[in-house]
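Note that one protein chain is taken out, while the other chains of the complex remain in position.
Presenting chain A:
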Amino acid sequence: MKKHKFLSMFLLGFLLGLALMNLFHSHTLDRLYRMQKQLTTQLLDKEIKLERFTQKAIKEDIPLIKDLNILIEFDGNVLIKDAIERNIRFYLSDLVGREVSEIDGEMIYKIFHNRILQIEGKEMKVTVKYLIINEVITISVVCRIVD
């Protein structure tokens, strides 16, 4: 009898705890679900636009920049690595959709080589290893924290 009493108390506490935690985080969860839906819609919209642009480019036979491939060598936290990638993508994202012949490779190299990035209060020195300009721009960089 006593065992059942404790079990029921435990289960009730567990359920109430779950419900309370759920209630506590419900606003965040709802906001995230909303953002997820919005981003899915945006992604679909962008995919449709990209498909149209691609078809147009194929018809006119003009090589355009379609994507960016950023390769980072960094010995540290993956979240910082993602932040570095976001930072580099921010500078290069304008190039997507342009003609390959318009891209100034030297300028891209000069933008990133020996550049100091401020990420989460830390200074990161970026060194460009190589840069390939094609329909996909590939940039490989080495990052290290400046002491």
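Odds and ends about this structure:
Basically, a residue touches a chain if its C-beta (ideal position, glycine included) is under 8 Å from a C-beta of that chain, and two chains touch if they have at least 3 such contacts; residues count from 1.
In the analysis below, contacts and distances are computed from a predicted model.
The subunit not displayed here is recorded in UniProt as "Sporulation protein", chosen from "Cobalt transport protein CbiM", "Sporulation protein", "Cytochrome ubiquinol oxidase subunit I" or "Long-chain fatty acid transporter". Within the set A:Arg31, A:Arg89 or A:Lys110, the residue that contacts the chain not displayed is A:Arg31.
In the full complex, chain A touches the omitted chain through residues 15, 18-19, 22-23, 26-27, 29-31, 33-34.
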